[in-house]
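Here the complex is missing one protein chain, while the rest keep their positions.
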Amino acid sequence: MIRVLITGGTFDKEYDELHGRLYFKDTHLPEMLRLGRCRVPVEVETVMLMDSLNMTDADRQRIAACCRNSPQSRIVITHGTDTMVETAAVIAAAVPDKTVVLTGAMVPYAFGSSDGLFNLGSAISFVQSLPHGVYLAMNGTHFEWHNVRKNRETGVFEEI
Amino acid sequence: MIRVLITGGTFDKEYDELHGRLYFKDTHLPEMLRLGRCRVPVEVETVMLMDSLNMTDADRQRIAACCRNSPQSRIVITHGTDTMVETAAVIAAAVPDKTVVLTGAMVPYAFGSSDGLFNLGSAISFVQSLPHGVYLAMNGTHFEWHNVRKNRETGVFEEI
Amino acid sequence: MIRVLITGGTFDKEYDELHGRLYFKDTHLPEMLRLGRCRVPVEVETVMLMDSLNMTDADRQRIAACCRNSPQSRIVITHGTDTMVETAAVIAAAVPDKTVVLTGAMVPYAFGSSDGLFNLGSAISFVQSLPHGVYLAMNGTHFEWHNVRKNRETGVFEEI
Partner (left out) sequence: MIRVLITGGTFDKEYDELHGRLYFKDTHLPEMLRLGRCRVPVEVETVMLMDSLNMTDADRQRIAACCRNSPQSRIVITHGTDTMVETAAVIAAAVPDKTVVLTGAMVPYAFGSSDGLFNLGSAISFVQSLPHGVYLAMNGTHFEWHNVRKNRETGVFEEI
């Protein structure tokens, strides 16, 4: 059984057609898992739905607490890419004995996000096959939390 | 560096609008990897483009030979789901010292296949994290080649 | 109020993922009208769901009877493209006092058919603005029923 914690980010942004802007309504994770024909037992928990640029340290502590309190030891977190590395560091300090994989998307799922589905398949797989630790799964690869940054010019995650 | 061998299957079927039927033209793998923002170095080789129901033993031997001859020891194979297990067995007998992951899709990528992108992300991830052996990556999980079958009623892969 | 008669054709074909072939299940017309934000009052009637290559003269007579019996004088018919012209001729002989517009698609709606949505918008518009008669709406234009054929090489409708 895998726990999936939803925190928002590009993954779950939608287009508000009345006001012409992006916003959060609900998570698309259950729909994405269904369309991906995922048969791994998964428990989805929406912790928050926010842009990761707006996350405070209290938000990150809350996410870490959800990891600590999770009865499952394999946890996937969907998260905005901008501060994914910062949240991973907070979790790493608080959760030593689980496999936690953070993932995200460059394009909202609702806009035909190919990278969201690709990354979700990747995160669900790495969380089953990696030893305890905190990782990012982006761009088809996994990074250890202390060894990665998002390149703001290219939008790509890379080893430090 | 990962080698991706293309053999056809639902993944790469397209709609022929002049004749109203499904057919193969080219593989969509490079496009899928690009849209998935995959940054893992990948070398794509089209071995064949066929429905796996039509594969002969000679076809499977040819796929196994491509695995054996591959300079890369991590290999993903896209394959029709109907005889994926049979091909995996042929590869297992011929390729003892590599990590080979077969994957496929229930819906063609050209028809908005969510499971194709999800499975591709999954296969690319498992091939990097699993020890030598031959596996199937479907439905968000991985199976050892000798321990899986496709349930023809439900379209789902399951442990024997 | 416009009546929409569903007869099948590429418009409504779906992908059967268990058997890897195309088939009919239900019409997508109500969903297409909803996604197109169509606000014209429309009454949708499914007459049949079939490939137009399999239509018999009795089928065409049945479609013509539905036109004749329709309380609405503005009628859109979704129809396979292969014998759309033949059905139009049967309707023209039987329905002198209504505006009937046949339309279709080259790619199934379920496969992201751009031409289905485009043609539906076109047919709904022509049926409101053309005088009594039987027309085909394809490729952004309208044709009078006796003045058109489908070019089998190119898949395009053209004036005779």
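All chains are identified by letter, namely A, B and C, in their written order; residue positions are counted from 1 within each chain.
Methods note: contacts are C-beta pairs under 8 Å (C-beta built on N, C-alpha and C of every residue); 3 or more make two chains touch, one makes a residue touch a chain.
Every value quoted in this text rests on a predicted model; they were computed, and no experiment measured them.
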| item | value |
| --- | --- |
| Neighbouring displayed chains - absent chain, whole complex | A, C |
| Options A:M48, A:A65, A:A94 or A:A110, residue touching the unrepresented chain | A:A110 |
| Selected from C:M1, C:L18 or C:L35 as touching the chain missing from the view | C:L35 |
| Residue numbers in chain A that touch the chain omitted from display | 10, 13, 15, 17-18, 20-22, 51, 82, 106-108, 110-112, 152-153, 155 |
| Chain not shown, touching residues in chain C | 32-33, 35-40, 106, 112, 114-115, 117-126, 128-130, 137-142, 155-157 |
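Everything below uses one rule, namely that only the chains that are shown with their structure count from here on.
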| item | value |
| --- | --- |
| Inter-chain pair with the most contacting C-beta pairs | A-B |
| Mean-CA-position distance for chain C and chain B (Å) | 39 |
| Whole-Å gap separating chain A and chain B, where each centre is the average of the chain's CA atoms | 26 |
| Mean-CA-position distance for chain C and chain A (Å) | 45 |
| Set of chain B residues in contact with two or more other chains | 106, 112, 155 |
